[in-house]
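Left out: one protein chain. Kept in place: all the others.
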């Protein structure tokens, strides 16, 4: 049994990690931690776990961590993570980190978008970007996984085949994405107060969202050249899911049939990516680790649509998929 | 033109009062006030008023108030209201007060349920309970209206004919009500954070809700004897509306037909109460000042259902209905 | 491996049964059937199963069924079920039947509420009511389980300890319940068209819902005497869940503490019933087989609240719990 610690267990991605590990046949929860003011019995903090989990969420103690767990799912916020991760690695655990702290290889970009000095360049270098469909081989041997952002997961899976094959103008990509509200985290705020958010829909972070440089870095890596992406996020009145509608300019003539074939071949053996024959719906992937993709042409442009659950394939599910790979398990355990 | 001040304009009932007055043909907004930290242009605080209202929300200045307005819609919270209302009355305005401070005639009950000493017994005595369908004559001459609570409005309209006619056991009434989330006010909290409240439904305030003694006081007044009510509120995942499902024990034999006739006669000329031939739906009254009621018998009990919009008939609409009555206007102005 | 056939796989309870069996470690789907016009690849009919299940939904062929499956989860509508169940039993399968056809022991009551002659009295007699918390021993040996209705499951679990202990007046029970819309099934209709149902809430089936006699039959069996229940269902704007708010009259003096203790003892070892210290929320049980219960006193009455997922503990989850019991498996397999 893989022994799992969830660091930062009091937020939505923490709860989702707990939910998935609880039904994982070869992993078990051994340690849940959070800030002191957010500690307590897990089934009081999250009543959905009554009768399912009787652990306490405790303040993190590195001495306890050492020897107790094999892997940490580190659900801490940006900037906090890079303070904790070096010590968790020192304690001998593998780490799947949910924050952005180990995603951006260029610390100047990190420091611009996250407004903080990067304090753990040593571990940043060896961190592997945990998108298994693109980087499975590197993930196998990694000690530290930078688990991808929710938006980049959906967007990158939607355009990777086009970038890999060099089919599109690399400065033409527009990603219009809509997330469910769980993406905004568990802290209450006026914007996401039910009577304000219900029956509502709006764009935010216009031209400045932190997931834009992350998308561009990985997209450039896939394409082998500089890729520019205009990424526009929106929030819609539902709990879970991200629908990414991606528009781009083909370099030459393409047909919908060829694109479909390309995507089917590219993702043929992937357990969690499904190529659809029509536009995907977020409800079909809610609560699952699946990504549904549809690609086609219209008006001289390529349109690719992807749907994921932001908390599963966009966070905790993908983290556990990465964990399964690192420990040599069937990649789908706990996620099927 | 009736000149209207909205005191406490930065909350949901303030905004709803503004919305209604904006289309009232014989009343106009002249003064909007709030706590200093909640002041600013009304169309920045409530973007839905862009192009519709260019007033500022300002800190309340009693000197400015005097002579500027004819009536105050006082949307302040419980306990705060009784500090302001005497001064607003002194400034020569009529007051429709949205708080509970002038509803409960027995200050011992008030002090138990609202955990505060009542500091304005002088005005409490003359305050009229502003449920026009039951107290229209007293409202006409009042300077101070205690605008009813949202739950009591729905529940009392549902049972008033039964109480008036003495048809039911007065200790048998159970009011099971479900409110939309706007009833919880504009302040964000964990409970009403969208991902917590969406797709959710729960009971709260079991056995202890503050609207219970209010219902009992008015019900007793209608019945002419002591009435006990078990009131159980719930919150459901929608913006607006209260559905009250009321169960009670008839004293003798009744039939659904007779009950229907009784209700039709009782509310026959009321503009805002509609007797339905089937169970009412909250969506049919959302955004309106109407109350839809259905009454019937089953299993030896009487069942009465009422639907209102908690922010309109349950708050701002009813306040403006009261205002119309006080000033001798057509009662439906701004509300049709 | 238990081999499972889902008969009537094209509706919501069929899909939910498929979802649960897919992650059951000791059961597998072998045969999915539906009416000819609803057949096809399961992942086209339910795109959420893309990559997860590649079975076809086929017209039912009893010859194929024989020897192919060990148990049938029979998700057919009322009246249809009793035509199929005898033949499925004849084919040598155990049956968990989701319809009402084998729940009501008094066929006169059945025929009144379901407006059809009962055509399988032979099997009705031996059918066991599949509420494991109350009838586990009988379930173990049954060939045919009448899986309880969604509303009765929530209501009966909420009041069983009171009935068993004889604590309440048996004609005083009022069950006010609100279901999510999935309870209305998969067929589109005007009432449940999104723009009509969204932001809505209403009562229905006033005094006449078919689950009322079912509740009364089982409640009477638990109490050992005739029990009368006023059951009032409502539909609210959410997908999953039933919140039952139950009101009843105690025979003598009771305290909230004693009631809490009674419930904790009664359900102490039950894996799926959790006694809460506050009112339960439907979102906490959505997607799970759990029932959360809170009991207390107020205004001289007993209030009991229960929350379940109507499609899981109220249908498919409970069916699989029953299946696990019949086959001697750990009762929580696939459901934890």
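We just call them A, B and C in the order they show up, numbering each chain from 1.
Methods note: contacts are C-beta pairs under 8 Å (C-beta built on N, C-alpha and C of every residue); 3 or more make two chains touch, one makes a residue touch a chain.
Because the structure is predicted, anything quoted here is derived from the model rather than measured.
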Contact residue for the chain not shown (choose from A:105, A:118 or A:234): A:234
Residue of A:178, A:273 or A:291 in touch with the missing chain, whole complex considered: A:178
Which residue of A:32, A:100, A:254 or A:303 touches the chain not shown here: A:303
Missing-chain contacts mapped onto chain C: 12, 180-182, 184, 186-190, 192-195, 197-199, 237-239
Interface with the undisplayed chain - residues on chain B: 22-23, 25, 47-48, 50-52, 199, 271-272, 274, 276, 280-281, 283-285, 287-288, 290, 292, 336
Positions on chain A where the hidden chain makes contact: 174, 176, 178, 180, 196, 198-204, 206-208, 228-230, 232, 234, 236-241, 243, 245, 247, 279-283, 286, 294, 296-299, 301, 303, 305, 307
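In this section, only the chains that are shown with their structure count from here on.
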Central chain of the complex, centres being mean CA coordinates: C
Distance between the centres, which are taken as Cα means, of chain C and chain A, whole angstrom: 36
Geometric centre distance via CA averages, chain B-chain A, whole Å: 46
Interface hub residues of chain C, defined as touching at least two other chains: 199, 280-281, 283
